[in-house]
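Shown below is the structure under consideration.
For this view, one protein chain was removed and the others were kept in their places.
Presenting chain A:
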Amino acid sequence: MIRNWTAAIRSSVLAVAVLASPVWAVQPDEVLDDPVLEQRARDLSQELRCLVCRNESIDESNADLARDLRILLRERLVAGDSDEAAIAFIVDRYGEYVLLRPTTGGANWILWAAGPLMLLLAGGVGIGYLRGRAAAPQTQESALSDAEQERLRQILDE
């Protein structure tokens, strides 16, 4: 765990160093002539993580590696790859860490299902509670404790 943290610190120092340079993502010379293909490239590159700068997509990042990935992605698209094939090509080389939208495979179903399942669960508990409230016997709205009853009587007696 400790080692993980030190690694994390080192990489966050790196993150600051990268963030330091002005954010200057897609360069004019990278832009493809075909606007449809370019739009696909832009959409896809927002789903891919820049590996050296942590929380930035390659679309936003100005790191050299991000630029290389953007050019690689465009090469695949120009070569006629489908969106999935182009992404798969990059994941094969850089691992699933590069995906900003995690896959649904393996244990990741927990991540994706967490929200809907929790909503069902909370909704179920909520409905159960509401049913109980609606059926509950009407109690005294502002029931006073014995001490308060006593105090009230004192005030009234005065």
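The rule we apply is simple: a residue touches a chain if its C-beta (ideal position, glycine included) is under 8 Å from a C-beta of that chain, and two chains touch if they have at least 3 such contacts; residues count from 1.
In this text, contacts and distances are computed from a predicted model.
Peer 1: Which name from "Heme lyase CcmF/NrfE family subunit", "Glycine cleavage system H protein", "Tryptophan synthase alpha chain" or "Fe-S cluster assembly protein SufD" does UniProt give the chain that's left off?
Peer 2: "Heme lyase CcmF/NrfE family subunit"
Peer 1: For the chain that's not shown, point to the residue among A:26, A:69 or A:90 touching it.
Peer 2: A:26
Peer 1: For chain A, which residues touch the unseen chain?
Peer 2: Listed in rising order, the touching residues are 2, 4-6, 8-9, 11-13, 15-16, 19-28, 31, 46-47, 49, 54-57, 60, 95-102, 106-108, 110-112, 114-115, 118-119, 122-123, 126-127, 129-131, 133-134, 136-144, 148.
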